[in-house]
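Only one protein chain is missing from this complex, and each of the others stays in its spot.
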Amino acid sequence: MVDDLTAPVGSRGRGQMMGQGFAGLALVAAPLVLLIVLVLFPTVSMVANTFHVTGEGGRAFSLAKFAAFFADDYSVENLRYTLVWTVISCGTALSISLGLALYLRFSEGRIATMIHALSLFPLFVPAIVISYAMVRFLGPNGLFQLLLEKVGFTGYTTPYLTPVGPYIAFVWESLPLPVLVLSAGLAQVSDHAIEAARDLGAGPVRIFSQILLPQLKRSLLIGFALIFLGVVGSFTVPYLLGPPAPEMMGVYMQRTLGNMRPEEAQVQAVILMAVAAIVGGFYIATMLRNQRSR
Amino acid sequence: MRRSKTPFGGLILLAAMGLAMLGPIMTVMVWAFAVKWRYPNLVPSEWGLKYWHVILGRSTVIEPILTSLALTSVATTLAALICWPAAYAFARLQFPGRQLLLFSFIAANAVPKFTLFVSIAVVFLQLGMVGTFWGVVMVQMLSAILFMIWIPTAAFRGIPPALEEAGFDLGASRLRVFWSITLPQAMPALAASYVLAFVAIMFEVDSALLIGAPKITTMPLLMLSLSAQVIVQEAAVLCVMIWVPCFALLLLTRRFMSSKGIAQGFGA
Partner (left out) sequence: MLRTVKLTKTFNQMTAVAEASFAVEKGELICLLGPSGCGKSTLLRMIAGLTPSDAGSIEIDGQDVTERQANKRPTAMVFQSHALWNHMSVAQNVSFGLRVQGLARDVIAAKVTEALRLVGLDGFEKRRPTELSGGQAQRVALARCLVVEPKVLLMDEPFSALDAHLRANLREELKALQRRLGLTTVFVTHDQEEAMELADRIVVMNAGRIEQIGQPADLYLEPQTLTVARFIGQMNEATVPVVRGQANWLGQRVAVGAADGAVTLLCRPEDLRRDPAGIAGRVARVIDLGPVLRVTVATEEGATLTWLCARADAPVVGAPLALVATRLLAYQNGVRVAVPVLTKPQLESVMP
């Protein structure tokens, strides 16, 4: 009904609607072609490639490439390393942002505004900038070490070039989106609902677990997915801050491709995509549900 | 609601957040203007613009910056040209598959970009497009589409239809209504989407590395190589020089984009 009202005006309907259909499709055609050429086609051809081997008898279906990946200890170790640290980073970033979102939900004033602004700051900082900055801040003889020594703490060992280095940068980078998403979720719980619960004698823990948390399920899922998808395929942060071995999959793929072994890089990419697809599927499903319920 | 009276806890949180969020960037800022900064001094012993002159006098630095500016401008502008009309169509026109297509643009977000770039790189390798200007432009446009579809679509949707109807009713043609009313109304959000995409592409390492390198060296690739160098200041100067103006631009766009809007764009 609303769409009918907003539709541009025509004399007596039908022909006009047809015209709109063509115009609409024509206008979205160009970016759609880009999406097909640069996303759909390469992905499909890549997946198809990894499931085939080309031998003397031509192209044949085979799982040999995947078998090779999983037979290689170093590859498996990289995959395991990537997943473990991605999940740890997600958990940390999600916990911190939940804490921040809760604090921001129940606070107001200048301090809260500043904390809000600080938590969104990473949105404006590209990965390459923060990676370099982290090297200088957390690295050996970096500013953080200097500050600790000034207050008398001398036992600092730098996380630079250890798995903890990229982990810290991941958490730093990942804060804003879950804070935004969780804040939006918390904003849907009215003050009245919380006051009513408090009137009935509910303590902070009960209010959190029984009133806020159920409302936040979807937001938490979306927050987790956003962080996971951002971290799992990252390159710059682990490249600059991480240990030489094991490698995150992004770094590994880049090196494989750089060594002119595109077929192996494809296998690595397909495996990573499959992992991401599980999380991405949850993300898309939750997003669809949210859009429907809006 | 109970708001805490004493902001003591808040102050501690603020201090911790300040150190964690701003500390790294501040370090870079200081390095950019430090001539001598030796362990264990908390501040540089000598300040100055020495390394700015060093950096700006080197063609191996200037060229990647110009390359990046050219690539990013072309890619962002082309993306805007194809995405903004599409956003208008998504917001205002009825056509078959509208919801599904709009959703496919947003869902492309759920695929890790690096794996996409690997798949594109393999295709481009076969086509001989790796290391070419237009090859990189195409991939960067893909990165831009993310910002250039959903922000403008939301902006066009946010314009009350009555504004356009009022113009149409007063005798303006549909083109005139679009030009004089719809476009100016959507302009702040369109500009914001342009800036967001521009900055994101400008600093994007992944596409430049997989599709552009080694023939095309962009600014982020230069930073990547400078980051590992012994002379700390060079990368610091580059960071401050390129990022600070971009940051200022991004702050301007914040006025036109609510936090809630961003959260909704990601499906919250």
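A and B are the chain letters, set down in written order, and residue numbers restart from 1 in every chain.
Methods note: a contact is a pair of C-beta atoms (placed from the backbone, for glycine too) under 8 Å apart; a residue touches a chain by one contact, two chains touch by 3 or more.
Keep in mind the model is a prediction, meaning the values are calculated, not measured.
Among B:Leu49, B:Leu163 or B:Ile231, only B:Leu163 touches the chain that is left out of the view. Among B:Leu78, B:Ala107, B:Leu125 or B:Ala172, only B:Ala172 touches the chain that is left out of the view. On the side of chain B, touch with the chain left out of the figure occurs at residues 160, 162-163, 165-174, 176, 180-181, 184-185, 187.
The rule we apply is simple: only the chains that are shown with their structure count from here on.
Distance from the chain A centre to the chain B centre is 16 Å, each centre being the mean of its Cα atoms. Across the interface of their complex, chain A is touched by residues 1-4, 7, 10-11, 13-14, 17-18, 20-28, 30-31, 39-42, 79, 82-83, 85-86, 88-90, 92-98, 101, 103-116, 118-123, 125, 138-139, 141-142, 145, 148-149, 161, 168, 174, 199-200, 202-206, 209-210, 220, 223-224, 227-228, 232, 235-236, 239, 243, 247, 250-251, 259-260, 262-264, 266-268 of chain B. Against chain B, in their complex, chain A makes its touches with residues 3, 5-9, 17, 20-25, 27-28, 30-32, 34-35, 37-39, 41-43, 45-46, 49, 103, 106-109, 111-112, 114-115, 118-138, 141-144, 146-147, 149-150, 172, 177, 180-181, 183-185, 187, 191, 194-195, 218-219, 222, 225-226, 229, 232-236, 239-240, 250, 253-254, 257, 262, 265-266, 268-270, 272-273, 276-277, 280-281, 283-284, 286-288, 290-291.
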